[in-house]
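Here we show just some of the chains, and they stay where they sit in the whole.
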Amino acid sequence: MEKNHVVLIKCADQKGLIAAITGVLFRNNHNILLMKEFVEPETNTFFARFELSGELNTETLHTQLEDALPAGTRISINPKRKKDIVILVTKEHHCLSDLLIRYYFNELHANIKAVIGNHDILEAFTEKFGIPFHFLSHEHIERNDFETKLSSLIDQYAPDYVVLAKFMRILSPSFVAQYEERIINIHHSFLPAFIGANPYRKAYERGVKLIGATAHIVNNDLDEGPIITQKIIPVDHEYDVKGMIEAGHEIEKSVLADALKLVLEDRVFVVRNKTIIFN
Amino acid sequence: MEKNHVVLIKCADQKGLIAAITGVLFRNNHNILLMKEFVEPETNTFFARFELSGELNTETLHTQLEDALPAGTRISINPKRKKDIVILVTKEHHCLSDLLIRYYFNELHANIKAVIGNHDILEAFTEKFGIPFHFLSHEHIERNDFETKLSSLIDQYAPDYVVLAKFMRILSPSFVAQYEERIINIHHSFLPAFIGANPYRKAYERGVKLIGATAHIVNNDLDEGPIITQKIIPVDHEYDVKGMIEAGHEIEKSVLADALKLVLEDRVFVVRNKTIIFN
Amino acid sequence: MEKNHVVLIKCADQKGLIAAITGVLFRNNHNILLMKEFVEPETNTFFARFELSGELNTETLHTQLEDALPAGTRISINPKRKKDIVILVTKEHHCLSDLLIRYYFNELHANIKAVIGNHDILEAFTEKFGIPFHFLSHEHIERNDFETKLSSLIDQYAPDYVVLAKFMRILSPSFVAQYEERIINIHHSFLPAFIGANPYRKAYERGVKLIGATAHIVNNDLDEGPIITQKIIPVDHEYDVKGMIEAGHEIEKSVLADALKLVLEDRVFVVRNKTIIFN
């Protein structure tokens, strides 16, 4: 049976929540394909994710769940559909090309509506895949104005998510606030090690034996948002900085693709500065 | 809150199972700490595992769940307690010593009731930890008689599980049948590669770049039972057979310890020749 | 300093080989950037790889090394250059697209001269990158004739290597013999587990907790050639065959890319049915 809807529930924990939710689903004759739940102990918050097959009336189910659950419960009933994304890039291609290839072969679970670059290096490549590319230089322009133009470009596509695929500009808190929990970034280190610029140079200087990459949701603080996925690969003394950068590209694109898949399939909850991931 | 009971449910899938179970739990005022479920698609079987806190009357809950669920449902309500195990060994110490150390420092979630060896090499070591060691040679004795004596030794401890910690004798189907789904073995390859004897020699001959270990439940067919855990490590041309064996020991003990933890915490279901693991 | 030449040496082991080789290099004032050696114990064969910077006269050095080393020594002095490859595909794109992207962005260390498919599904995609695509159906044609046409297509590009990027036809020994140690294949399992067709189906049936991919040099026996690289990823009971296939694609392309890099950088020696890899 096919997954047709994902139902997400978040509320203060109390006894009987699963019974209440599954009671509503059973009385409506809905079939649960998969269910995951978790109670976050520090905030005592209940999180649950249900995959349902078959048809359903979203509004009716929403009302019934609302009636059955405590006031203040956040309920989200997401029909299976491809989400819309806009990708921001600078010069490096590897995360972008990975996403474009997945999109082209119908494996991304998302529509790439546009790519925006603060350099134009990746324009011709992007357009091979029939995706509009917008070049918006950050030079000779105030940061505020740059971000206003950037928002304006993004907003014309009304994307569900904005993906920073090695976009090497720092975004201001006010920009980020416009897309709360909707900006996904790839950082080229295993955070919190090597926050900020030139992490591979720092990794080389420190002589680490593992290098990593981290995909996270962007919030106000640079490289400090809730982490979705991380991966590492071993390195040794034969790696120079360039070798680390090349090796790192392999996991950066992989980590971003994994994180995006989780986000696009409605598997990621944020609580405080962490993620709960139902995969 | 502490986990006090684990409830395991297995039945033919139908709509409303989770609602029925959680309804019973809610009406009894039980608190679900964690719940996992899965519907195995080929047999259409529903599996669920609940961790409950607080006190409960096992019999009452069992009856109520039985009433609420389809006929033929297997229900198991396990209070939190250390399981009893007996360990079988031959000459190699690494899996045994790993388990003894965990036991000694109260980290094993099991009582090691006895160690039985078909060699006596590990006797003095075992007894350091106050565990009885039985030496039962397989030499100058018919296999049938050997196994009868072995069963008899095992059964005097009435263990929940029998752990083959590099026990290098093949056990007959009739022996195994006495301990259905209760014998855990560690095999020194990533099954199904290199079934049978001398897997590291075979791995060396084949020139693989990964070697592995597999912990599985033993059934009638050698190295063919349901797999619980597997791990691998990289090797290269500088490894000879001896080097592979030494490196392999590191993952063998780790894989067995992981598998045993899953089993002892009631996280492993068997369906056909596979495991469903709620971890 | 830049690596300009790679020198490969293979001969029966005896004392003094490194002294003899490095003596020649020193007297010619060559600079060794990196040196690796290994004596294969079963055949008592010496293998060495040197990276040299600076200019050199290939013929002179070859003669001098020949004079300094035992009769029968195989000496190969490879100037730094991109090798030529031809890629064979069937329907799946993921390995091909990975290689095309690397090629397009000048990261492949090879020239992709052509792509040949026994289906035409990947034709339009390949041509986006300016690479000729040849469609050669295996239907309505004898295998011998198919392979004759295939060789003829390949040979017009005189490639250094032929890459089977999920090419799902079995090649005959006589075909393979034409490209000794020059055909690289990706197999979608951690060999020797699940040799042959449908490895993910077999992995699913067996209930393994790891799935893998293997890149190897093709010889006469199906999936039996010398292994270059292998990787695995964990799976669990929630993976169906389709899920395993999708997850497997991620490592297949990664393993093939890694193996090809090793081959293209002259890091792979073959001895009997194994590889020695100087990386």
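Every chain is named by a letter (A, B and C) in the order it is written, and numbering of its residues begins at 1.
Methods note: a contact is a pair of C-beta atoms (placed from the backbone, for glycine too) under 8 Å apart; a residue touches a chain by one contact, two chains touch by 3 or more.
Bear in mind the structure is a predicted one, so any value in this text is a computation, not a measurement.
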Tell me how many copies the full complex contains, given that 3 of them appear here.
4
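Here is the rule we use: only the chains that are shown with their structure count from here on.
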Which label fits the chain touch graph of this model best, line, ring, star, complete or other?
complete
Kindly indicate the chain pair that has more C-beta pairs in contact than all others.
B-C
How many angstrom between the C-alpha centroids of chain C and chain B?
41
Multi-chain contacts in chain C: which residues touch at least two other chains?
238
Spell out the residues on chain B that touch chain A in their complex, using ranges where they run on.
15-16, 18-20, 22-23, 25-26, 29-39
Which positions of chain A touch chain C when the two form their complex?
34, 93-94, 97-98, 101, 104-105, 107, 125, 128, 238, 246, 250, 254
Chain C to chain B touching residues, read off their complex:
38, 40-41, 190-194, 206-210, 212, 226-232, 236-238, 240, 273-277
